[in-house]
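A single protein chain has been removed from this complex, and every other one stays in its place.
To keep things simple, chains are lettered A, B and C as they appear, and every chain counts its residues starting from 1.
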Amino acid sequence: MIVGDRKPMDEILEMLEPYENILILGCGTCVTVCLSGGEREAAILAGQLRIWGKKEGKNLNIMEHTIQRQCEKEWVDEMRGHVEKADVVLSLACGVGVQLVAEMYEEKAIYPGLNTTFMGYPVVHGTWLENCRGCGNCVLAHTGGVCPITRCAKSLLNGPCGGSQDGKCEISKDTECAWQVIYERLKKKDQLDWMNSYQPPRDWSTAGDGGPRKSVKIEEVID
Amino acid sequence: MKAGSNLEKILEAGKFAVTSEIGPPKSANANVIRKKCGMLKGFVDAANITDNQTAIVRLSSIAAANILLQEGIEPVAQMTVRDRNRIAIQSDLLGAAALGVKNVLCLSGDHQVFGNHPQSKNVFDIDSMQLIRMLKDMRDEKKFECGDEMDVEPRLFLGAAANPFADPFEFRVDRLAKKIDAGVDFIQTQGIYDVPRFEKWLNEANDRGLTEKVYILGGVIPLKSAGAAKYIKNKVAGMMVPDEVIDRMKNASDAKQEGIKIAIETIEQLKNMKGVHGVHVMAIEWEEKVPEIVKESGLLPRPTA
Amino acid sequence: MEADEATSTSEVPEEFRPRIVAYCCNYCAYAAADLAGSMRLSYPPDVKVIRLPCSGKVEISYLLKALEEGADGVMVAGCMEGDCHFMEGNFRAKRKVRHAKRLLEEIGFDSQRLEMFNLSSAMAGRFAEIILEMTERIKKLGPTPLRKGVKD
Partner (left out) sequence: MIRSALVIGGGIAGMQAALNLADQGVKVTMVERESSIGGIMPKLDKTFPTLDCSMCILSPFMVDCSRNSNIEIMTLSEVDSVSRENGRFKVNIHTKPRYVLLDKCTGCGTCVEKCPKKFPNEFDEGQGDRKAIHFLFPQSIPQAPAIEYENCTYFRTGKCKLCEKFCEVGAIDFEDKGSTVEKEFDSIIIATGGQIYEPDGRKEYGYGEYDNVITSLQLERLLSASGPTMGEVTKKDGSHPKKVAFINCVGSRDEKVGHDYCSRVCCMYGLKEALLLKEHEPDAEITIFYMDIRSAGKGYDEFYNKIRYEDKIAEFIRARPAEIFENPNKTLSLSYEDTQTAEIKDLEVDMVVLNVAIIPSDGTKELADKLGVGLNKYGFFEKSSFSLGPLDSSSPGIHICGMASRPLDITDSTNQGIGAASRATTDLASERTFPPSAGYPELETDEKRIGVFVCHCGKNIASVVDVKALTEYAKKLPNVVYSEDNIFSCSEEGQRKIMEAVKREGLTRVVVSACSPRTHEPTFQAAIRSAGLNPFLLDMANIRNHCSWVHKDKAEALEKAEILTRMAVARVANLDPLSKTSVGVTQVACIVGGGVAGLTAARDLTRNGYKVHLVEKKPYLGGRLPKLASVYPEETSGSELIMNLIESADETGNLTVYPASEIAEVEGFVGNFEVTIESRDYVDYSCDDCGKCVDVCPVEVDDDFNEGLTKRKAIFKQNTFPDKYYIDPETCTLCGECVKACPERAINLETQTSNVSCGTLVVATGFDAGDPEELLKHGFGSHKGIVTISQVERLLHEEGPTGGDIKKHVGKVENVAVLLCADMRWGKNDYCSRYCCLTGTKTARTLKERFPDANIFVLYENLRTIGIHEDLYKEAQSMGVLFVKYSFDEMPKVSYTNGLKLNVKDQLLGVELDLPLDLLVLAEGGVPVEGSHELSKKLRVPCSGGGFFQEAHVKLAPVDTSNEGIYIAGGVQYPKDVADSVAQGSAAAARALTIITKEALEVGGIVSFINPELCAACLTCIRLCPYGAIAINEDGVAETNIAKCRGCGICTTECPAKAIELRHFEDDQIIPMVEQYLGEVTNGG
């Protein structure tokens, strides 16, 4: 899923400073599941802002609303009534959602309430780990299902660097060395050949280094 | 001859090579480098110039290499893939070759979180393995990475690092084999304190015939204090210091001298190992001690190639 | 008011009676409050208890809501750590209160107005003490800044 973290409050308050009618817009999919932008987080943020407003002597009208997905036009369109009542929308969606809302309500002030951090999964309740960078050229078939592009701090392709020790990455003892994991998995499966042979430089053009990406399912598109 | 460097010649001649390392200053002060050159001249066959080691900004390794050439010491320019993409690397090394640099050490580079610009964006467009192959192709095939041809190729003697003390240990010889396959000419290893582990790695490399395909220079880093030894053991990823070594440093009346002694003992051991073709003495900010270490190890005078 | 009742402090104007909401676990704090009654322990009347099945039932929005509505203080009281009737509800409550305190601090609201306490059902004396402690604390902090009314 897409993981996000709520923006620092100072930044949020600065964005909202000029406005009185504020809509906190939650998103019901990824950011709900990663506990950063769903109904509950929207309610908590709204509560915080109300207290802040009263404390500052502002006459704020804080509204909360959560929709299924802010990254789909139809859903975003459905909340037009709510948006119209607000001067500003603080979207708790990922960057995708914020952009679509901004696009569909061009006349409104649309601000992000989250920093979209990465794509990952919860290791244990409350802790998420990044494990895909969407590089557009998946190598998982060769690496025992562990992505070296994402999980190796140097995105190496030819095995662990000299900083790998006791299964940990050189950048921190809390980070596991992806290549250690890959090595163990492949060894167990008796599939070390790929890792033992030279891997040439990658084509990063699919990873966004070739400019903004677009995915077209030609079978779905009527020209 | 691949590059015709002094280092290459000494190794080709089957002589025991000695290299050392010079860290460029964190400023534009060329005199620092010149001073260090003075210390090393006549005691080493070549000296490495580090490339923004531990991701701390220092004077450029290629520029420093040029100063070494002026001072009459053969440089080994270090090149990491952390800060440059394949375009910049190829360009810089063409320049280096044009200036007369003949040795390059291909490295991944320490991650920038350690350095003084932890907020910077890293590159890692290619990895050290791919860097070796890219430079080999430039030298031997006269081809850029993209396949385009060039007329005058960079003649570079290609080095790489090997770390027998990193994990997974079983993969470390495989990785050496990969580097050889990629086209490396010589290897400088991580600093050796745990000699048995190094030997274990070397024996396997010998068994697989790898030491006949590449020159191996054992890394030696003299210790200054017991505290430094403990720091290296606990804090530096990919390095091992056995407790006996720490104890020796702790119990010594003159710790610095003990560090030098340990370094010399290690070199003595390396000299007698099959598959070791030289030593790489990394006296970090302690370059003045290199002559003593080289001398006491019986490696003087340095042969002329 | 009787002279020996330990509710008056010198610093704060006499008329300020704090309004404090206490979310209490049915199994410990609420029971301790009941026992405090049985033992006729006296404490200030400024706290109103809301009974919950477990302190783990406390939501962050309950805490914020009370403050937003103008409570001068909010407290959560759960079982002693390790003694939760529902295994670990009090630990979840502890985390929530800690988080809520952070949320308050980041909007510049004094998080001392919110506190979590742990006690067992037998600790009637402790309950009275906690109420006194919280009342005193809030009296020192003065009325909630939210009741100053809207500035123009």
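Operating definition for what follows: a residue touches a chain if its C-beta (ideal position, glycine included) is under 8 Å from a C-beta of that chain, and two chains touch if they have at least 3 such contacts.
The structure presented is a predicted model; accordingly, all values stated were derived computationally and were not measured.
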Touch list for the missing chain, restricted to displayed chains, reads A, C
Contacting the left-out chain in the complete assembly, out of C:E69, C:D110 or C:E136
C:E69
Which residues does subunit C use to touch the chain missing from this display?
1-2, 5, 19, 21, 26-28, 30-31, 33-43, 45, 48-54, 56-62, 65-66, 69-71, 79-80, 82-83, 85-89, 92, 96, 120-126, 128
Extract the touching residues of subunit A with respect to the undisplayed chain.
28-29, 32-33, 35, 38-41, 43, 66, 125
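The definition used in the following text is that only the chains that are shown with their structure count from here on.
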With chains as vertices joined when they touch, what's the shape: line, ring, star, complete or other?
line
Chain at the geometric heart of the assembly (C-alpha centres):
A
Whole-Å separation of chain centres (CA-atom averages), subunit B against subunit C:
65
As a quick test, compute the distance in whole Å between the mean CA positions of subunit A and subunit C.
38
Multi-partner residues of subunit C (at least 2 other chains):
none
Applying the document's contact rule, which stretches of subunit A touch subunit B when the two form their complex?
153-172, 177, 180, 183-184, 187, 192, 195-201, 204
Within the complex, which stretch of subunit B touches subunit A?
81-82, 86, 108-111, 113-114, 122, 124-130, 133-134, 145, 161-163, 165-168, 170-171, 174-175, 177-178, 181-182, 190, 237-239
Subunit C to subunit A touching residues, read off their complex:
60-61, 64-65, 67-68, 103-104, 106-109, 145-146, 148-151
